[in-house]
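For this depiction, one protein chain was excluded, whereas all remaining protein chains were kept in their positions.
By written order: A and B. Residues from 1 in each chain.
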Amino acid sequence: MDLTPLQEAVASARTVVAVGARTQWRIGEPVAPDAAVVRAPAGVVRHEPADMTVTVGAGTPFGDLDRVLAAAGQECPLDPADPRATVGGVLAAGLSGLRRLRLGPLRDLVLEVRVVLGDGRVVKGGGPTVKNVTGYDLPRLYVGSLGTLGVLAQVTLRCRPRPTVSRWCRAPEPPPAGTRPSAVLWDGERVQVCFEGVRADVDAQCRGLPEIDGPVLPAGAHRGRISVPPGAVRPLAASLAALRGLRWCAQLGVGTVHVATDDVPALVAAREAAHAHGGWLLCEQGAPGLPAFGRPLPNAALMRRVKDAFDPDGKFAPGRLPLAGAPAAGARA
Amino acid sequence: MLGTANATAEPLELALYARDAGVAEGHAVAVCWPATGAQLAAAVRVARAHGRPFVVRGSGTGLAGGATPLGDPVVIVTTRLDRILEVDARSRVAWVEPGVLNLDLSRAVRHLGLHYAPDPSSQQACTIGGNVGTNAGGPHCLAYGVTSAHVLAVEVVLPDGEVALLGGLAPDEPGYDLRGCFVGSEGTMGAATRIAVRLTPDPPEVATMLCAFASVEDAAATVSETIASGVLPAALEMMDAPITRAVEDFVGAGYPRDAQAVLLVEVDGLPAGVAEQAAQVEAIARAHGATAVRTAADEAERALLWKGRKSAFGAIARIAPDYYLHDAVVPRTRLVEVLGEIARIAAAHRLLVMNVFHAGDGNLHPLIVFDGREPGTWQRVRAAGTAILEACLDAGGVLTGEHGVGVEKRDLMPRLFGPDDLDAQARLRDAFDPDGAANPMKVLPRGSRCGELQRVPEGTWI
Partner (left out) sequence: MSGPLRLDPDGLVACVACGLCLPHCPTYRVTGREIASPRGRIAAMRAVEAGAAPADDAFVRAIDECIQCRGCEAACPSGVPFGHLVEATRAALGPVGPWWRRAAEAVALRLLAPRHTLLVAATWVLLAAQRLRLVPARLGLPRLRAASLRPLDLPAGGSPDAWLFPGCVMDAWMRDTHRAAARVIRATGAVVARPGAGADCCGALHLHTGRIALARRLAARVVRSMPGDAPVVVDSAGCGAVMKDYGRLLGTPEAGAFAARVHDFSEWLATRPPPPVARTGRTVVVQDPCHLRHVQRAHGAVRSVLRDAYEIVETDDDGLCCGAGGLYAATRPALASAVRDRKVAAIGRAAPGAVVASANPGCTMHLRAAGLDVRHPAELLAEVLDG
């Protein structure tokens, strides 16, 4: 994959912001408006079905990737809400999909990254094999970095066999121990649950439950994602239920709670509830003017040093991550 | 804060900390055994105040020299930090101190129907802290993921003596994944003092199968085809003939002594899926000429089969006194070819090489066995080792899949990474440890940081 256009674009700009499909553009603080827009190349570079790995340009829309994998009976559970989202965008935003309960977080899917740094150099981290501890774990560092450490140009991802059956059901209560749901969503009254695997197992787990087309998440002009320790979901839910105009739905066993509302104050109140339960509320949509994170980031000083190590000139996505201290301009050796 | 009972500079005792289970040797100026996280932090500060680097060590079962003291450091041992602090069965999280042994944790939560999934073959002896240090893998990491997929948060003493909590129990901590950076950093970014790990529910159904083959190629082909067919076994391990016999001598688990290779395959999950996958594996094995396929009848038989697999490294000393072990990973599609190449290299260097490895994820452990007392052997062993690694890299592999770089693979890093890649890694390390005080001279070769003067003293070790 030819990365030179991207390298040149990055090297020649003063500040840059990598853009995918803008489906998760509200994640993080707004980027300085004068940052030059760059895009990572799109396209599947190599799919090794027998190895269950795939290498793609970071600009590849998830839907395109998914089609290629599906043809080989495989999948890569990046699971963005919108299939137009690019692979690089999903990884940079770092928010895992609904099936995290069974399939784990996004960060465990990335095997190798190629990143363009400020001076246009391409840096490789990780490796193409499914298991690897050679050197420091740059792939994980880039997941959730919101484009502030360089531009993800090309990534190698781990694939899995696509389940023969994948079914969403509505249930009166969470599935009992001994079942293996991929997702359990709970809105305080009803449960939506996803079972996957071979037909006999899925049938057995779904017995007596009405099937639904797919999960329904709360809708509204202003949306956020709460992240609390999974054990705090139920007490948090009690607080959220008391907020007027707030709709919510929790991923049980994970600790993610999706919230939506039509009025910003409800989102602010939900954020306070999240803080009270040891978590965060991340703005995902709307809520103009509301800070993205709502609290100072943990270990901001150490994160600042990491940021300076990769982006000493503060070139990437300026403003996105509120880290303590000023960029160490000219810190480069 | 650390009394004399908790620290020593006694020569004999120092000598016992000169190495881990790998081959590299170093020298410690002092060893200490803190009993609390605060004492550990104090030890780091004391070492720094005396201008000494520090090396944190768990059980010293590392195979890459990660815990070998280079640069005359203070060795900080975590064996007395061995408390399981909290188990939350509902949220499936445990907080542990770093010196808790991997298997002890699984045992302590067994009655809850839970276990700690990463299960290195050394799990009875290695610490969770060491596992975090090396991002350890194990047979069951094929389906469940390696250590880093099971560590939610780490409280660390940074190299400047400050304490920080990296990661957390909430699923999406904003900002950089510092937890992810720390796991696998081999003690070069500080010392873990408390670790929150994910506990995994025991699978409702397990089938453990032993497949015997008349050739290594048949076994390797079975592995490739199993993966390609969409079966995702919980574990898929391979042993060749000499290893199988050595193991059988030790445990008597009923491994076939006449097989040229055996596969230990485990599938788990819900009943129908397990039955289907087990049948699929058996069919593939038979199609590749398996001479026998046996399924463990009960938990006791299953435990015995695994005990055999997990004793393999130790058991080779029954064949020859020394071993040299590699840990490369190759794409699973290249297994047959690479194993053949390894056999050729061994023959060319007149050495005996054995294979016992995590076949399912392509993680090879070519094991050269020899008697180091015979003159000239070490040279041949080193030459063959390098040739084997080159062959793995040429096949699109990487240097280490689970044991880590340590000092062993350090100088081979440029084979996999270019100068810019190494520079980026060096910068990341510097962000955590600007003075290079944490486990110096490990992971990255000298001169990794572009355009920078060396700060490590020359010639402190060979």
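We take it that a residue touches a chain if its C-beta (ideal position, glycine included) is under 8 Å from a C-beta of that chain, and two chains touch if they have at least 3 such contacts.
As the structure is a prediction and not an experimental result, all values here were calculated from the model.
Colleague: Using the contact definition given at the top, list the shown chains touched by the missing chain.
Modeller: B
Colleague: Of the residues B:T61, B:S91, B:T134 or B:T208, I need the one that contacts the missing chain.
Modeller: Residue touching the chain left out of view: B:T61.
Colleague: Quick one: say which of B:G314, B:G340, B:P414 or B:G447 touches the chain that got left out.
Modeller: Considering the complete complex, B:G314 is the one touching the chain left out.
Colleague: Tell me which of B:H50, B:R107 or B:R382 is the one touching the absent chain.
Modeller: For the chain that is not drawn, the touching residue is B:R107.
Colleague: Using the touch definition from the top, which of B:H27, B:R52, B:R80 or B:R294 touches the missing chain?
Modeller: Selected residue, touching the omitted chain: B:R80.
Colleague: To test your reading of the contact rule: which positions on subunit B touch the chain that is missing from view?
Modeller: Answer for subunit B: residues 10-13, 15-17, 19-21, 33, 59-61, 77, 79-80, 82, 99, 101, 103-104, 107, 122, 124-126, 247, 250, 311-318, 321-323, 373 touch the chain left out.
In this section, only the chains that are shown with their structure count from here on.
Colleague: Taking each chain's centre as its mean C-alpha position, how far apart are subunit A and subunit B in Å?
Modeller: Roughly 29 Å, centre to centre.
Colleague: Considering only the defined contacts, which subunit A positions touch subunit B in the complex?
Modeller: Touch list, subunit A to subunit B: 48-53, 73-74, 94-96, 100, 104-105, 107-108, 117, 121-125, 127-138, 140-141, 143-145, 149, 160-162, 177-180, 197-201, 204-205, 225, 227-231, 253-256, 278-280, 282, 293, 297-300, 302-303, 305-310, 321, 323, 333.
Colleague: Name, in rising order, each residue of subunit B that touches subunit A in their complex.
Modeller: Per the touch definition, subunit B meets subunit A at residues 88, 90-93, 113, 134-135, 137, 141, 145-146, 148-149, 158, 164-166, 168-178, 180-181, 183-185, 201, 204, 224, 227-228, 230-232, 269-273, 276, 329-333, 358, 361-363, 396-405, 409, 413, 416-418, 420-425, 427-432, 434, 443-444, 449-452.
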